[in-house]
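One structure is given here, and the rest of the page talks about it.
Missing here is one protein chain; the remaining ones are kept as they sit in the complex.
Chain lettering (A, B, C and D) follows the sequence in which the chains are written, and residue indices restart at 1 in each chain.
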């Protein structure tokens, strides 16, 4: 919204200038010839103010972004999907994702109901649970996890990355720390965590971000290295601005777009690694459906043509979310690149 | 004594169906043995080597009747507690099928010595030290000696020292130091009288001993090879000698595992498969069914989740049958009577997390009506149906001990002995509600708040357990919460590794599905999870006696527990009258169940498989590894269908 | 340069030491149960004996010290669980070659496809080759590998007329795993090469080349391409070495007796010595990858000399 | 250098080294000069000669590896007290070469200009600060409305003036202007030069003015030092230096000044300076006063030869 307001102001200024020009010269247009050839006098404001260009970084970024049809459509679709995932339980007629439909004849649950039958939109799994409900619940869980992982990575990664990049003395320490963290297999850490604290959304978030922040930090650090010695930072140091404010006001604003891109990519990555974590048996409890455990369940029956739907639907949702975030993130980073602000 | 003396051998060579002799057979597996060392292993899968490549002194037929094996005859001397076995002529062969040496009585002695050497960390030592005279002393001494030699100090500060004579002193802080004099292996009750005569001397008159013999630590191993290879024994096909129906031809961990028919075996005429290859594939549950369809393998497991789709499909419906059921494991639910953090002799228990309200649970669990509402409220059919979509009721159990586990002198099945005979199906919604309604005021009086949280953990790496929990939750809550918000079952996923130590041994559950596998054919083995000797604070299952001793279990529940303990102690003493013994055990077990100290669930559901073997031809025993023997089984030219399976079962 | 390399390697060895020691200590946090197959039925004495024989009863520093002394003598110990009593080195030595072969093929394939694909996409930015390529890349990245590997296996085996499981001796069996393995990297190379090409194409030297009268194709090929490869080339050795140490999914699916998934299996089964051995191997591979990456950069980019390059551009 | 004027800044044997160990590179060697209060001291030299390095070393952005920088008699290089640090920040400011890169593109002009105030005058309220920003903008000839705009909305000259306003707002006594006009368009250089001159007149600010073009120097500076490859080779009053350049390097710089006059340009002869003409193997060059208040770095032999030429 900010850029809109700025636009407003710009328009006012421009209008003022137009008026100024129009007032003087327009009045002169009707003057007799001899009058025309007399000095017009000099107005400092008129000279100074004409240089206004209505370039606003965020304005242009968003404009460029909204030019990208596919990204906008995907964004709308993504918002719709996410909103639906979170609203779905409140809609009427939705099944409990953990409810097993029971065959009244035997008292035993139904098995593998095909999609579309008996009101099971996306069918059921082997114990009669409604996949429609489970997949949306799973999308909720996975998105929540991904969101928090991205958030934690961003907060921790940025803090550490800034320190790492900005404070020269820390570089060696963090570089070596990075080398070490990067080479300790995350599986070991995940397994240890899952042993210490039983698998839950929280531990999963912890487990993923505990290994993920360092990559983010390194990324930020590299970015900081590029801009840390630019003149405007030197200038700030010259006038005694404390480091914290330099970071906050001078460095971070430049990183916003890359950080956003990075976060947009972290979300699909986190969902992807949840699938992997579930694959190696460290995933969430069945009570909390997630795309990871749904896909993993689906995988097991995938060779069976009639049951493939159990893999298909969660994969579609997952792929859609991933593609959407990926393309939107990329479109956004393209849009955030001032080089692309020409059109 | 001498309850189960030698029976004549009746080899059933009746091959049903069109058997193709001289065949090879390929099985797809999702796990492979980590070791071939049958003397030290304890896992089901690894027993396959011991079962097929090494003969045991005794064997079973396909109905579960014991018969002679490597021993042609045996006798029992009740006075000296000595069993004497007479061995037949038999040879060791190497991985190429070439004869290396004859099998002698000394091979059994050497094998047992190997098992009792702490360095080799054999996992079945308990099956030796408990019964063979001198074995426990020998083993403990060597453990302590090792500790002394390496200067181990236990966590509680116990130190070990050895003097010049080899006497080991174990000094635990706050206790008098105990000394252990050196023990020779000679003192262990196993002797090779001559090449073909072997004797075992027991510590006490133990009725199940013969059934123990069909188990790993009592198998022979070629002494010089053990000597030569030490801990490298049976790490590869080259370091393994076989004397069984098959010999181990090739083995590479997580790759190949090939066993071939051993023509040198005395019973080679009854071996109908030439080569058995087991192929490893981590994704066998996904690939196996497909490979069966494509004809790439002969046998694979068909997961219960795709079973109905196989049965529904005309091309596959006749290709799927089941593994032969075995009662090696039975399942039951246990309550956690001590959900708080507390100390045991050698480990500490964290107890349930606060979010699962351990205080509330601890109060509730001492109420017999509360437990009984579970006992009567649970419909085991629904959970079993997860694993066995077809015929789930066949696997239901209302006892801990499975049917046909053992029979008394009159041939009466153990389950028909004593009070067990009166136990029938528990599930009864009306009754469950009655107990619940009775429990509500009592619980309220005790300060319990409703709904009572019930933490129900499962191990994610165990197939279908998660689904079973979900089904159980829904079913039980459906019964007990009808009209009153009684319980709230919270399903939690345990870690897939070290599940037992972090969940069960750590007290992090309220209600948990457990299992127990019998070691030998005597009801005593089924008491192991529950029975605790006085002062024994270390049993790894239910800590019932400890719970009473520490004041966790109170009131009539405590009485029930103590009665059970006393009943077991009395039953164990009865060794001369098998009927009385069985009745005593049966009464005890019935009291355990009727007091809802444990809730029976079922037996292992045999896996659905696509197979061309008629497993009903194979050997059968309720304990040990006999079921894994492929001797006597024919390879069919077609897959066994469900109906054929049933026909075979009935024809057995 | 030699001196720089020596310093670099020295530091890497230090890092290696820390990594493996750290992992060593972390592993000791694992519960004891995991070390025994049938913990359930073991007595106290047995457990003691077992732990003793694995050397787990000694104080941690003693264990660490012993591990390193042995490791320096080329002895990584024996596996306790994965393949009981077999030496870790022998297990790894058996597994590594197949993974290396597979990795080499996969790598070559991904380079051969990924690089030209990226080049094409960068050259025709925003035109149909770019869009098609992006679609492919996005698809590869979005669909979980675990899923499309399965489909490749299922349909690929039928198409090629081969069995589901791998067989070293028949070349046809190599096709599917190698293709599956290379897909991720194809996407990686194509995507990044494109990105870097696009970035580079705004540079002044491109404008000079254009003004010189060099055709767009030649500009892309002769000028931009190499510059765009500079940042990419750094990752190639690491990526290569990572494929060499195997892919857990693929090797599980096809039963390839390689390194893939070995780590996960061993961590899960508490085979500490194996885990240590594998971690050591991986860390070596990772660090060698970094050094090689830097070396390659120096080779391709004359501006970078060893001394200067410290912590990425 | 007998001079009764008040010394503001004294640089003694200043040495600045980049990097360390084997890679160490001495960018400035033995720099000696004094800046008097109220004057404009010019520093010229070709690209890479170490001008910026000296400026930044004085500004305490770069660590010195030798020598002293005395500000009002107090040493300000190396470790100094917090109070002195504050004082130096307040009294000494810098103007940067490139107006494009020395302004934070993502901050409003009001923040950029007011930033210094937040540090040296934390006591001011936001409103007071805004007022000061307004005034500072007016001082540099910008409209106060510009405070709410972003740097990219300005032309190069305006941006440089914002940079100057940023330095001015803390009311410094001494400003280091590091090539403040090199990156500017010819048509706006004059704007900036005039502004700097006016400010000096009004506020008595002292400048260290860095440039590579002697024509600019001559116009703006009182005294000029010529630096070549880290060595100051000549120092004199501006007119004196331009009219009686002694060191061959200075002469080559002079000969390169572009003149807006085709005729003069056509006659102009470029002198190319070749450091090889010096023979310092026998005697290290020394700092000699060859004419009144005109110092040159040379050997005795050279001094004699050059004096003869004059």
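Assorted remarks:
In the analysis below, a contact is a pair of C-beta atoms (placed from the backbone, for glycine too) under 8 Å apart; a residue touches a chain by one contact, two chains touch by 3 or more.
Basically, contacts and distances are computed from a predicted model.
Set against the options "ABC transporter ATP-binding protein", "Hydrogenase expression/formation protein HypD", "2-ketoglutarate oxidoreductase subunit delta" or "Na+/H+ antiporter subunit E", the UniProt name belonging to the omitted chain is "ABC transporter ATP-binding protein".
Judged over the whole assembly, touch between the missing chain and the shown ones holds for A, C, D. Touch with the chain that is not drawn comes from one residue among D:72, D:203, D:268 or D:291, which is D:268.
Of the residues in chain C, those that touch the hidden partner chain are 203-205, 207-216, 222-223, 226-227, 230, 300-303. Counting the whole complex, the residues of chain A in touch with the unshown chain are 14, 18, 21, 24-25, 28-29, 31, 33-40, 42-44, 46-48, 50-53, 55, 60, 63, 341-343.
Residues 46-47, 154-158, 185-191, 193-194, 197-198, 212-216, 218-220, 238-239, 252-253, 255-266, 268, 270, 272-273 of chain D touch the missing chain (whole complex, contact as defined above).
In this section, only the chains that are shown with their structure count from here on.
Looking at which two chains touch through the most C-beta pairs, you get B-C. Here the CA centre of chain A is 27 Å from the CA centre of chain C.
Taking the mean of the C-alpha atoms as each chain's centre, chain C and chain D sit 54 Å apart.
Touching of two or more other chains is recorded for residues 286-287, 290, 496-498, 502 of chain B. For chain C, the set of residues that touch two or more other chains comprises 30-31, 150, 154, 268. Within the complex formed with chain B, the chain A residues making contact are 98-100, 102, 106-109, 111-112, 125-127, 129, 191, 194-195, 198-199, 281-287, 297, 299-304, 306-307.
Within the complex formed with chain C, the chain A residues making contact are 171, 175-176, 179-180, 182-185, 187-189, 191-192, 195-196, 222, 225, 268, 272, 275-276, 279-281, 295-296, 299, 302-303, 311, 315, 318-320, 322-323, 326-327, 339. Residues of chain B touching chain C in their complex: 34-35, 37, 40-43, 46, 118-126, 129, 139-140, 143, 146-147, 150, 152, 231-232, 235-236, 252-255, 279-283, 286-287, 290-291, 294, 296, 346, 496-498, 500-502, 505, 519, 538, 540.
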